[in-house]
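In this view, the complex is presented without one of its protein chains, the others remaining in place.
Going in written order, the chains are labelled A, B and C, and every chain counts its residues from 1.
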Amino acid sequence: MKALVYHGEGQKAWEDVPDPLLRDDTDAIVGIDAVTICGTDLHILKGDVPEVTSGRILGHEAIGTVESIGSAVRSVQPGDRVLISCISGCGICSFCRQGHYGQCLGGGGWVLGHLIDGVQAEFARIPYADTSLYRLPDALPAESAVLLADILPTSFEVGVLAAHVQPGDTVVIVGAGPIGLAAVMTARLFSPAHIMVIDPVSTRLDAAKALGADTVVQNATGAEDAEVLVADITDGHGADVVIEAVGLPETFELCTRLVRPGGHVANVGVHGKPATLHLESLWIKNVTITTGLVDTSSTPRLLTLVRNGQLNPSSLVTHTFQLSQMMDAYDVFARAGETSAIKVVCTK
Amino acid sequence: MKALVYHGEGQKAWEDVPDPLLRDDTDAIVGIDAVTICGTDLHILKGDVPEVTSGRILGHEAIGTVESIGSAVRSVQPGDRVLISCISGCGICSFCRQGHYGQCLGGGGWVLGHLIDGVQAEFARIPYADTSLYRLPDALPAESAVLLADILPTSFEVGVLAAHVQPGDTVVIVGAGPIGLAAVMTARLFSPAHIMVIDPVSTRLDAAKALGADTVVQNATGAEDAEVLVADITDGHGADVVIEAVGLPETFELCTRLVRPGGHVANVGVHGKPATLHLESLWIKNVTITTGLVDTSSTPRLLTLVRNGQLNPSSLVTHTFQLSQMMDAYDVFARAGETSAIKVVCTK
Amino acid sequence: MKALVYHGEGQKAWEDVPDPLLRDDTDAIVGIDAVTICGTDLHILKGDVPEVTSGRILGHEAIGTVESIGSAVRSVQPGDRVLISCISGCGICSFCRQGHYGQCLGGGGWVLGHLIDGVQAEFARIPYADTSLYRLPDALPAESAVLLADILPTSFEVGVLAAHVQPGDTVVIVGAGPIGLAAVMTARLFSPAHIMVIDPVSTRLDAAKALGADTVVQNATGAEDAEVLVADITDGHGADVVIEAVGLPETFELCTRLVRPGGHVANVGVHGKPATLHLESLWIKNVTITTGLVDTSSTPRLLTLVRNGQLNPSSLVTHTFQLSQMMDAYDVFARAGETSAIKVVCTK
Partner (left out) sequence: MKALVYHGEGQKAWEDVPDPLLRDDTDAIVGIDAVTICGTDLHILKGDVPEVTSGRILGHEAIGTVESIGSAVRSVQPGDRVLISCISGCGICSFCRQGHYGQCLGGGGWVLGHLIDGVQAEFARIPYADTSLYRLPDALPAESAVLLADILPTSFEVGVLAAHVQPGDTVVIVGAGPIGLAAVMTARLFSPAHIMVIDPVSTRLDAAKALGADTVVQNATGAEDAEVLVADITDGHGADVVIEAVGLPETFELCTRLVRPGGHVANVGVHGKPATLHLESLWIKNVTITTGLVDTSSTPRLLTLVRNGQLNPSSLVTHTFQLSQMMDAYDVFARAGETSAIKVVCTK
């Protein structure tokens, strides 16, 4: 089959590789129907994720059709159309038993396209199929379904749920990339009174507005604007919830300045460097800061909402390609500044 | 009357000052029966808390007897023996209505011995008497009762409750000063399986052991010991809960290294400098970090537990003085390294 | 002034009574601008609420303008336009300190038009003004604002919040009177996937549909329909949340049949008789059943949502009158079956 293979820093190819085979009783082989590229894949290509070794097939966001299953797989059958969760869970360890699949101690967690071969391929071996695959209704468009593999549960669980967004809240989302935009979408499920989105890129802010952001702030002239605006909206108290969706020290630090006493900062961004935590002012503020990898425990709930039309993730898809055009898809996605790409989807 | 007056950096005196008078309808004048000194008072004396101006009477931890009440005070009467909470609450603002008195927007919060005259005096004016005073049973010893003004609710609310200590948890408490020791005491209410306490001072660690700590770590040789020990106790996962009770960047950073994925770090320490938050490793760990000033919303519950003998805070009192010996009490408390003072109490 | 006075079972009059006077320091006198009638007022008139004695002015849902305030009132001034909460809270007792004003032990709770004179009058004395009055923006229409006195917080707190409605949930609301309809409105704040409303009256079901109910069931032919429909929608599991908004044994019992294992039944209805709790089937179902009187602790949040246009309670107002037409308003409201009245509002 063909797959997108990482060959060390800066190197990748869409090339012939052996078809994946069932290895464990709990595996399934899935034929990929649609797949997308994550910002994390670009980080891997820059060499920022050393656990990913040369020869690895990338990708952790896809949907597909079950080809074959191991003897212990009970919940899906060959021919089933399925969502492949970006997180695998052994289902047995103490974390999995509490639904914290992202922290799986039994060989799961984020492994696809990371520690084992991923889903940017014609076929993929999916471990722990019973806890990692979700049957999809035929009517659900591929471009919506594929965004349930990672970005919707990530923004919902690690952002919106961790921060306890409540009706009437003021929510600030720092970063309007795919995760930030998905956070706008999923925060609205709880009817906040005001959503403010901060990002340097105007096309992303336009997307945020289209998804329901009440205020957008282009932080070219510095984040001071944002602080003044948040103070204006909140009678000087600060935001109830601030979601970090960038992954830089300065954006995280901005979040801790925007939050009100008693409020929440939910970090969703993937960070490569430490940030400064201003405990000299925060110690007294009753602030809650959370971090986390997605568990995808909310996937069934999100599937219901998408099927029901209450979430429309396909609105984040700006470009579509054939699976065979994977290299072009990477190119467009990597040049998001020029191409205004948000999510690019490759379908079979 | 006599009172302990701050006269600028490094200067204080037990001197004659005018008696306090009722100012607002919601005030009470309380004759002080017992008072203690907080580490924060030492910080004020070092000039670290610039809002405290010269001429201010210090102190925010006391019990006393109500002398007179304003016309709107409904819950106490002259002659009542009362606990004076370190936190005042207007009872009306949005924070007070949710029990978050520490964040009061109506002139409350931590004001005693800070923004208004405090309780290291023969008498004190207590604003918002209805929400700040708690009637004390006659039988409750002064030395136990006075520790309910600040350190017990602080360690319980900002430490133990914020971190959701649960039966069977492994709890690490960094710092064995009064707050850290009170955290040992109040954490035990939830039956953790293991409490480890880390501090450089061996007498404080002895106190921690006497209060029920399972393991103590004298971190003279560096905090590496602690990391190895926590790993040993927790099969390498890390502690469920880590409570910071020091207030230094390095102790906070140690806490974030000791916590398990999915665990809580509750910062109770008062910080004067920023810390480094290692988001490059924490972003993926599902960690919750909380900060906060005490609300004293748990005071009635703690009073029940003390009255019932389930908490015995007087065990933290190492030295007692007459009120008139306040200067001596400060001296002993300030030289805790030599005197092994934990809490010093001055009684009438 | 004129007021609606209860004169024993079946007897009422809009008649001259003395103007109310400030009694306690914490009182305010409010000139009534708009007032509505509650189903509970009809119960009182039937003699079902024996604590209400002859001579009592009825009414607990109004907005008005502050005329005068007691010396201890700090949060409102004469001339302020205010919402009068149906619940009074002393602000000091253990319940009030936790925001549970409905259970106030200090002379508050539901007292207006019940234990003291109410608001169906030209003026009313409001005890504990600081915790019972909320300043209203000028722009907020009276017909929306007045519904924040009782039915919106009641349906939201005792129904939606108590039952933990979550995005994607199936919610069944039994009863489409004012409270049931307000429950539809406030449940939608949490984006449930499906709201089903059950009521015998088709005009009320039409109102439910207009407010966003997905399915309505006219239970003339018995509640069996509802059970089948809920099973159909939920793959046979039952509803995540069932809200009782009627107050009869049979409707409560229906709720306990419709809920799924692990689900919530929130009772909002005012009951006069016991119901049968089928523990022989429920003991094993992990069901949570909650009851409650409103606390109105959510009032500020609801005010934000109404001001923001996310809730439009005035859509429940079917008839408007002058204050002087109070007797006509009662007549129309009492004959809701014929008049299709939902809420009737009398304005000055």
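We adopt the following convention: a contact is a pair of C-beta atoms (placed from the backbone, for glycine too) under 8 Å apart; a residue touches a chain by one contact, two chains touch by 3 or more.
Everything numeric here is computed off the predicted structure, so don't read it as measured data.
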Touching partners, among the displayed chains, of the absent chain: A, B, C
From C:8, C:141, C:212 or C:262, residue that would touch the chain that is not displayed: C:262
Chain not shown: contacting residue from A:11, A:54 or A:98: A:98
Sole contact to the chain not displayed, among A:103, A:131, A:170 or A:256: A:131
For chain B, residues in touch with the removed chain: 166-168, 188-191, 193-194, 301-302, 304-305, 308, 310
Absent-chain interface as seen on chain A, which is shown: 25-26, 71-72, 74-75, 90-92, 94, 97-99, 106, 130-131, 297, 300
Those residues of chain C which, in the complete complex, touch the missing chain: 95, 100, 102-103, 247, 249, 252, 261-262, 267, 269-280, 282-293
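Assume only the chains that are shown with their structure count from here on.
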Homomeric contact chain A-chain C: same or different residue positions, threshold half: same
For chain A paired with chain C, centre-to-centre distance based on mean C-alpha positions, whole Å: 41
Distance between the centres, which are taken as Cα means, of chain C and chain B, whole angstrom: 42
Multi-chain contact sites of chain C, meaning residues that touch two or more partners: none
